[in-house]
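The complex appears here without one of its protein chains, the remainder shown in place.
Lettered A and B in written order, each chain numbered from 1.
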Amino acid sequence: MSDPVSALGGARFTGFADIREIGPVGMITLRGKGLKAFDKAIKTAVGTKVPAQRRIEVAGDKACGWMSPDEYLLVMPYAEVPKALAAIALALAGQHHLAVDVSDARAVFRVEGEKAADVLRKLAPADLDLMAPGELRRTRAAQVAVAFWQQDGGFTVVCFRSVAGYVMGLLRHSAMQGSELA
Amino acid sequence: MSTRLAKGGRLIDRTAAVEFTFNGKRLRGYQGDTLASALLANDQMLVGRSFKYHRPRGIVASGPEEPNALVNLGSGARLEPNQRTTVTELFDGLESTSQNHWPSLEFDVGVLNNYAARFLPSGFYYKTFIHPRPFWKHVFEPIIRRSAGLGKAPTTGDADRYEQAYAFCDVLIVGGGVAGLMAARAAAKGGGRVILLEQSPQLGGRSPVDETEVEGKPVEAWLDAVEAGLRAMDNVTIRTRTTGAGVYDHGYVLADERVADHTPGDGRPKHRLWRIRAGRIITATGAIERPLSFAGNDIPGVMLAGAVRDFVAGYAVSPGDRTVVVTNNDSAYLTALALKAAGLDVPAVLDARDDATGALPETARAAGIRVLTGRAIAKVKGGKRVTGVAICAQAGEGAVLEEIDCDAVAMSGGWSPVVHLYSHCGGKLLWDEAISAFVPDPSRPPLNHDGSAMVEVVGAAAGHLDLGSILAADVSAGVETKGRRKEDARKTVSTSVTIPPIWVMPQGAPIAMRSKMWLDYQNDVKVSDVQLAAREGYQSVEHTKRYTTLGMATDQGKLSNINGLAVLADALGQEIPQVGTTTFRPPYTPVTIGALAGESRGEIFQPLRRTPMHESHEKSGAYFEPVGLWRRPYCFPRAGETHEQAVHREVLNTRSNLGLLDASTLGKIIVKGPDAGKFLDMLYTGVMSTLPVGKCRYGLMCNEQGFLSDDGVVARIDEDTWLCHTTSGGADRIHAWMEDWLQCEWWDWQVYTANVTEQYAQVAVVGPNARKLLQVLGGMDVSRESLPFMQWADGTLGGFPVRVYRISFSGELSYEIAIPASRGAAFWAACMEAGKALGAMPYGTEALHVMRAEKGFIMIGDETDGTVIPQDLGLDWAISKKKTDYLGKRGQERSYLASTDRWKLAGFETLDGSVIPDGSYIVADGTNGNGQRNTQGRVTSTYYSPTLRRGIAMGLLRHGPTRMGEVVEFNTVSGGTVKARVRDAVFFDKDGEKQNV
Partner (left out) sequence: MLTLECPYCGVMADETELSPGYEAHLKRFGPGASPEEFEAYMFARKNPKGVHFERWRHTYGCGKWFLAARCTATLEVFGTYPAQVSAPPADIIAKIQARRPNWQPDWQPDGKAPE
């Protein structure tokens, strides 16, 4: 059997910021609210606490982000998704929830460099100055939905897989040398 | 002549010469020049022709309000028409050409219109449209088409790139003059985020030219200190070359930054459109000087007085050697003094007022300048250039008292505060009699989301036309805080400047003079045109504007709309505030389409959605079609094949061997929870709660009106989980529809949904050899017994983790196989490879459509159009009779939907085997009230069936199902009809023997 491939096969661009498509990255959409064993389910799946509103809790190569009052995005290495799903199923057995593998439905980018934020300022109607460290922002980049957060001195940007080429095009256009916002 | 002065020029760098061309002529200027100042320095006063009469036009202004001096800038892929020379910064190699003349700027045929002016009065176009009709078509239109239009549209794509950016701030200040800088300084102290926008390259506004000191410091020193102070603060952003273009709801401001207009081709984006969201907006946009209306006020060499001194002080350019100043206020004396100081002649200042005793007139007199009060210009002499003026009494009817030779006229009709941004979002204006101008009414501002004033106005834009009143108004009061200023923080200050309501000179000018007084220089609207409009019954200023085209030129009336209103008010015998102003609409100055489009060009014009197999299809030479934002292969033509031939081959091969379809775009939504069954029973017309685990069922969704909205196969995954397939275009819409009902109506139901459309690639393996292919791949048991029709199973095939649905949209033995998207391309390749010996070929959406039509399967969007209920399509079997409710049930009970007279689905076969044209109606006897043939139905799907070798169609026909065998007529494009026999809509394999194997 073949290995899983990301939407753009690791495309890259260097302008005033560095753009890299990464992945495949493991992702689970977890929906539920006010469940007893929620802490435990997330802890065993990705090793973090339950994030507060608009927060993302990062633990090494895993993370859990708040997507809505009843939805979380769990991030982990691609191969660990089945194990995490099993852990969630066990912890939340009998309680109303939905956990589903969405790893392949996404494309993930890293935007890095001192002026990485300028790239996103050109695409999203979000106030990046007010974005606290550890905040996950769901918004749009030009014409498509994205989510991003700051991590390791840059931004991780997530979009739908089918529009990965479009988002790469947006990031490339916005990171062109000489178009810094300063 | 206009020329460069030996000394001075605050803005130019004499050590940096710059070469440029105008109409092919090589000219020189300096770094820091505008194109206008450099043209004047080269004695190029004549720069264009007016729109209607092709009158010679010279530079009038020094800023963005310039109506005349518009040029084509650049060439080829960098050609931009209608660029204002007064705001175009000069750069080495700049190319410019004048506009709106033929064959040349100096000699223009269109000027004949000038002599025909009495045949082209206001409303000319409207009047001529009416009669005589043939005259319009054969005489006027060709002439007007030839002569109309300003610059030439570029014929190639733009070589530059543009971008947009979002910014947020607590206080946005538009305008970097003294008032704007003071507001910024105060706002910055509060610690909030401050953005200051200035349209020109430098800060300071008019102050370096018009003032000597600010707050006890020399102007330049004050400006440098304030700018340095602001730039040192982290919370302040200053953007020069950036125009605040529009103010919209809730503090939203569009601003156009001209990043690289002056450095073309340096790799930076040409423009950047800022989308700013500001807590508060302070506009410090200054005021624009008005012309005076006198005969010949459009002759090149007649300029605004402020512009004349801008050119002298800023660029060391004298518009003329002998300049007559004409004014109704004190500010123009600054021009007389500046010219005098530069060693130029000022033969006279003509002041329309009876007295001129202010400080400036007295200084002028002391400097030996001849000041004539109560005087006006009876006529400007000259053609392509001013040669002199005839002087008369302002109070009289124009009897000439004296003639003075001169080569320039500097005029000032007062100042109009720039209230545009304040007005864009509903701010109301007051008429200020002291300065004869509209000013913002602070008691009726545009409102923010919290009901507070969204826009405040400071400086000259608020009517404070002198520095003293700007300082006295204390713009800093209440600005410091991050929060909202107190309503009473601002002092009420009236400016010491007065401007009398003098609009036309002389006061009693006869028609011969009034028809030579220009209001709108570009569109050729004169005082007499507005007066004619009033006589013809135009009372509303909005109507007069459109009738006369006053203020409809590219400057949008910045220069002289107020003059026009005043003339209209006078003609109507009304006060100016009664007549009111036309609406101020964004953008303040033109914003190029490139900036508005931003990044949305070329590859990223719109998001194209690609399936995991997209690249493979491209390599196979697929011809794609858009399905929503998706791109799907329409067919896979081989060398030498037409698309039609390819489709026929794909259909026949699938029916006889094996076809592979990329079905990844199919919507897939997981619905899970204790109430999921109940929820789906509300959503679908059928029953989904009883579907056994492991089985599939076809379902229909309707909107609340009862009309079909989507369809698809639902699979029961486990006890509380269903997977709903939607149409390709429908996934997001249906997911949103589900969430709407769950969040807003049945919020106590325990159901979660997830749209997993993109998690899976989906391949339809279709045809008699379908099972064999899966067996070659190897893995799970896909036999008839283990995986019967309308069931699904998880397993592996060829080592891939798969979920296999045994469903068919073609009537063939068919498996739809879902694999994780990251393995979609590999699985597709594996299928193609394994299928070689089985005759596998990929097929596209058109073959899919033909095969489903051969089977009589409906397609959302073909058989439905938002007015069709499932019962119309004979889908009663998919509607539960037992359920008390589902979305759309009440709607379908409405009498006209329940009527037996509705058009209902049937199949059609033409008697001659031809294909019925798309969109055909089935004609009925007689005609309707409009004399059109009556109709009794229409075609919904029509194809050539390669399987049956004839045209087949589905359509809606009144009482259709009861009319089998009857012959009806479809209209055709050529006007005739084609006969077709009504039949069952299933054309092929009615008993489903091919799919149940």
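Throughout what follows, a contact is a pair of C-beta atoms (placed from the backbone, for glycine too) under 8 Å apart; a residue touches a chain by one contact, two chains touch by 3 or more.
Quantities reported herein were computed from a predicted structural model and do not represent experimental measurements.
Undergrad: Out of B:E704, B:E719, B:D912 or B:D984, which residue would touch the omitted chain in the full complex?
TA: Checking each option in B:E704, B:E719, B:D912 or B:D984, the one touching the absent chain turns out to be B:E704.
Undergrad: Taking the full complex into account, find the residue in B:T15, B:T155, B:T212 or B:Q743 that is in contact with the omitted chain.
TA: B:Q743
Undergrad: Any idea which of B:R28, B:R277, B:K678 or B:R803 touches the chain not displayed?
TA: In the complete complex, the chain left out is touched by residue B:R277.
Undergrad: If the hidden chain were put back, which of B:G24, B:G368 or B:G451 would touch it?
TA: B:G451
Undergrad: In the full complex, which residues of chain A touch the absent chain?
TA: 53-54, 67-69, 71, 125-127, 137-140, 145
Undergrad: Extract the touching residues of chain B with respect to the undisplayed chain.
TA: 248-252, 277, 426, 447-451, 704-705, 736, 739-740, 743-745, 747, 884-885, 889-891, 893-894
Basically, only the chains that are shown with their structure count from here on.
Undergrad: Which of the residues in chain B end up touching chain A in this complex?
TA: 161, 163-168, 193, 266-269, 272, 275, 277, 599-600, 603-604, 606-612, 630, 670, 672-674, 750, 752-754, 756-760, 798-800, 820-823, 825-826
Undergrad: Along chain A, where are the residues that touch chain B in the complex?
TA: 1-2, 4-7, 24, 29, 31-32, 70, 96-98, 100-106, 118, 121-127, 129-130, 142-144, 160-166, 169-170, 173-174, 176-179, 181
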